[in-house]
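Have a look at the structure below before the remarks.
Every protein chain except one is present and positioned as in the full complex.
Each chain gets a letter, A and B, in the order it is written, and its residues are counted from 1.
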Amino acid sequence: MAKMMVNRALIISVLVLLSMLFLVPMYVMVVTSLKTPYEISLAEYLSPPKFPYLSNYLKILDKMGEALIDTLIVSVSSTMICIAIGTLAGYFLARFNLRYSLHLSFIVMLASFLPYQAILIPLTMLESWLFITDTYLGLIFAYVMLNTPLSTLIPMVFFMTLPKELEEIAIVDGCGPIHTFIKVVLPISKPALASTAILVFTSVWNEFLIALTLGGTRIRMVAPSVAELKGAYAAFWNLQMAGAIIGSLPPLIFFITAGKYFVKGLLVGTMRA
Amino acid sequence: MWKPQLKYTLFFFFPAFTLILLLYVLTIWTVFMSFTNWKFGVRATSLKFIGLENYLELFKYQRFWESFKNNIIWLVFFVIPTAFLGLILAYLLDIAPVKLESILRPLFLYPTALSFAVTGVLWSWIYDPWDGVLNVVLFRLGFEAIIPWLDDPTLAKFSIISAAVWQYSGFSMIIFLAALRGGLLKSAIEAAKVDGASSAQILLHIILPNIRNAMLVVISLLTIFGLKIFDLVWVMTRGGPGYSTEVLAVYMYVLAFHQDLLAASTAVATIIFALSSLILIPYVHYSIKRWFKHG
Partner (left out) sequence: MRKAEITIILLFIFSLLALPILAAQQIENELIIYHYYTAGGEREAIDVYFKYFREKYPFVKIRENEIPGGAAENIRAVVMSRLEAGNPPDIFLDLAGANLKRYVDAGYLAPVDEIWKETNMEEHVPPLLRKMCYFYGHYYGVQANNVHRENILFYNKHLFDDLGLTPPRNPDELVKVASAIKSAKPTVAPLVVSTKDYWHVAFFFDPIIYYYGGKDYYLRFFTGRVNFSNPNDVKPFKEALNFVKTLVEEGYLVPSTAWTWDMSCSQIARGRAAMGIYGDWALGYFISIGLKIDEDIGGAPFPGGDDEVYLIGVDAFVMPKGAPHPNAAKAWLLLMTDPQIEYEFALKKGSIAGRDDAPKDYPDSVRRENIEFLLSHPELVIPHGTFMLAPPAFLEDFCKTIIDFFYTKDVEATIRSVAALMEKHNVAEFSSWIWED
């Protein structure tokens, strides 16, 4: 009994400590976003503003409205495509008896080793030749390409650890791989898909350099828009924090919606004896 | 399980693989360029193959080795703490009541939603020597000296790494959470309990193997990330003070866009690639072998 109480106390104190670690920076962000430029210059990071200076948010919505929509289009499309082709490829590598599955997995993994700044120039060249620079297609193409390895590997590893029984039952029932995949495997893989989706979505949403080089004039993305609020010769941290908060809301909302896939991780259907 | 007939290969694997091949085209282009005299504005006709010269030049510079060393520090002090912190967070979420979990999960996850620029700025403020949260709190507690979180060449490295751990524990957490929650784990645990297995047996034979695969993914991804890290370092210190917090990806960027040494930059990129391969291929290979042994 006493042991349980100590355990509980320990767990609760750890939780509180960790929560503080996450709450304090968030508090600083919110508080800064509501200050006037003068209050920012005081550099009292923990003090709240005298009055919430909401016009920061209005300015942001005005400036960033278009960027939010554009980025949403690009991020959602990229994420959906990545999940689609990634889970398919992941299943292929996990469940198809190919002698070279392992080697292929390594090839997929290796593809993600280069920092993307290294391939900025050749990527620009490639897209220029394909005439897709400064287009939605161009950005989506770049982001899907860069995130395919991740989108393939996470589902792949997850599928590899699924017990084979359910699928074997489906085989016995006469189902082909496609049918099995869609009807049997996917429904119980929602957490893995949700994780992958969260990761891809956030990485695309917050991407900066490619957005400027290959988008730029026609498509405004959120990350550069937030950075813009600072300026080369001026400093507006309050605006930038307001922009950052608005800018991080969509991924956050995405997390919360995708989160429900984590809650019910249980299997669908029962094991037939 | 399935026979790889052509039509299935095309349906399942072809789309992703095409894109990966394209990614390889870009990668191979970069690696190839590292053996040439590529400079800004050098036309294709005057491009010359110069072998390992770029690499030898690089190896002469103390700055390169400084960056290299810093990446190793990142590997040790970023990857392992983030992975374990993520595991702890996932475990806490798992045993927490549902209502609490739905509050905590977004709380632990939101740093991942922030862009690096924002995280970098936030933590720069926290580390501010005179006004930052840390030093102000320490001062109020009676601590006299001002801690140079970002100014001391050694401490600065760890300050940045801490910010990265903060930002990425959420990432690591959701992968572990997926493993804990997904598939048939819960039912397997239930079934085992019904069969009368003890907590320890459940932990050892059911939970741990599934965590192991998540651990594999997390460690691999974090390692790749630690070797490629750029944005956070750039925003927090630009690699400073001096060169003390510079990492390979930052050096690569500087070489390309500040110093016009594009070929040298691709050489650094190739080195990052080689390092990642050297570390991860054995690790993953070993892990998978062990898995299939355990069945």
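Keep in mind that, in the parts below, contacts are C-beta pairs under 8 Å (C-beta built on N, C-alpha and C of every residue); 3 or more make two chains touch, one makes a residue touch a chain.
Nothing here was measured: the structure is a model prediction, and the numbers come from that model.
Chemist: Suppose we count only contacts with the excluded chain; which residues of chain B make the list?
Modeler: Those residues of chain B that touch the unshown chain are 39-43, 124, 127-130, 132, 149-151, 153, 156, 236-243, 253-254, 256-261.
Chemist: Using the document's contact rule, name the residues of chain A that touch the chain not shown here.
Modeler: Interface residues of chain A facing the absent chain: 37-38, 40-43, 117, 120-121, 124-125, 127-128, 133, 208-209, 212-213, 216-218, 224, 227-236, 239.
The rule is simple: only the chains that are shown with their structure count from here on.
Chemist: Any idea which chain B residues touch chain A in the complex?
Modeler: Residues 1-4, 8-9, 11-13, 15-17, 19-20, 22-27, 29-30, 88-89, 92, 95-96, 98, 101-102, 104-118, 121-123, 125-126, 128, 130-133, 136, 166, 171, 174-175, 177-188, 209-210, 213-214, 216-217, 220-221, 224, 227-228, 230-231, 249, 252-253, 256, 262, 265-266, 269, 272-273, 276-277, 280-281, 284-285, 288, 291 of chain B touch chain A in their complex.
Chemist: Which residues of chain A touch chain B in their complex?
Modeler: 11, 14-15, 18-19, 21-26, 28-29, 43-46, 85-86, 88-89, 91-93, 95-98, 102, 106-119, 121-123, 126, 144-146, 148-154, 157-158, 160-164, 166-168, 171, 177-178, 181, 188-192, 194-195, 198-199, 202, 205-206, 208, 223, 226-227, 237, 240-241, 244, 247-248, 251-252, 255-256, 259, 262-263, 265-267, 271
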